[in-house]
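One structure follows; several queries about it will come next.
We show some of the complex, not the whole, and keep each chain where it was.
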Amino acid sequence: MDIDYIIESILFAAGRPVKINTLSNVLNVSADDVKESFYRLKDSYVSNNRGIDVVMIDDSLAMCSNEKYAEYIKKALGLDIKQGLSQAALEVLSIIAYNQPITRIDIEKIRGVKCEKAINTLLEFNLIKENGRVNAPGRAILYSTTDDFLKYFNLPSLKDLPPLDDVI
Amino acid sequence: MYNVKIETFEGPFDLLFHLIEKNEIDIKDIPIASVFEQYMEYLNAMQEMDLDIATEFILMAATLLEIKSSMLLPKAQPEGKQLELDDVDPREILVERLIEYKKYKVIANKLKTSNVYGLRFFKEEPEIKYIDKSLLLNYSADDLKKAYIKILKRSNSDVIPIKYAKDQFTVEDKIKEFLKNLIVTPIMKFSDFVFNRHKVEKVVSFMALLELIKLNKVVAEQKKIFGDIIIKKLKR
């Protein structure tokens, strides 16, 4: 279908997430039509093991590569990516995700241990960002998650985080 | 001797959890005395292995000890009053914090499995033909400064970019300079050669000198450590 492939071309050329609204305006179709296109595209990519994939993030669509081929991509592009985040970094990231914006001190209260290093790693990976300061003496930095966090943890939006109270 | 397998723990809560799981303890009813004992065993083992024990671990030991002792104390029950209500279990605050922490530990594991960082690649820039170059003026020099300061603040302070001497002094050039000078002064001091020169230039000069020695063009002599180097041209 034509609209699917127009969306495909836009997502490729944009090189970043494109709002569903924008697509619906440009194509003169409803947002639901855009979403249907998205699901059709995704289906055909996934079922055929294509090299590309599409994801929905925060009311936007983005094209990305298929995880299956990550090793080949890294080799071809000479990328040296540390894949895993440390347990500490993942814990800090979880705490920030559910309590944003939050200060370092408050994160440390929950974890019972210092976490400066983990925070720096997460900032480096662009998974969290500084997001203002506490309006009180000390003016501690507040941290929030980024769009990249959603992108790389397969979350359409923050609302899609698993509910915290059900986990135990 | 009691053999404790040391793993790395992400702080005192992490260690406590390990103990709770290992002993299959009900988190709401922790046998503080025995957990405290095991906790200390770990701390001692960590000490023996010269692992840095963060203050947090010690603080927790103190907390456990405090709870333990307050549980040993007989409760002063006022005559006729039916306990409960104001009778708080000294473990309560600890348990609350443990449960809170555990939630994030579970979530962290979930995140770990859904993490596609390093596996999934996005493009970072639009296709070049669609970049409109005229749009650039939106940034001012001040934006540059702000962007740079932001990076400096978040990067480790020990990362200092090397100021490259951009091919300014090369070993090849210095070799030529040496040879030229040696024609006029067949015996010279290294200190004269590099007098008043840039530090990098001095280093490059020294490398050139080593190269010349290797090539058997000169001999060099240094009478004492940090003394001057006398360079003599070798006759062919």
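A and B label the chains in the order they appear, each numbered from 1.
The definition used in the following text is that a residue touches a chain if its C-beta (ideal position, glycine included) is under 8 Å from a C-beta of that chain, and two chains touch if they have at least 3 such contacts.
None of the values given here were measured: they were computed from a predicted structure.
Look past the single copies shown: the full structure has A x2, B x1.
Just so it is clear, only the chains that are shown with their structure count from here on.
Chain A and chain B have Cα centroids lying 26 Å from one another.
Of all residues in chain B, only 10-14, 54, 56, 60, 97, 99-112, 114-127, 130, 154-156 touch chain A in the complex they form.
Those residues of chain A lying in contact with chain B across their complex are 12-16, 53, 62-67, 70, 73-74, 81-85, 87-88, 90-91, 93-95, 97-98, 110-114, 120, 123-125, 127, 130, 151-155, 161-162, 164-165, 167-168.
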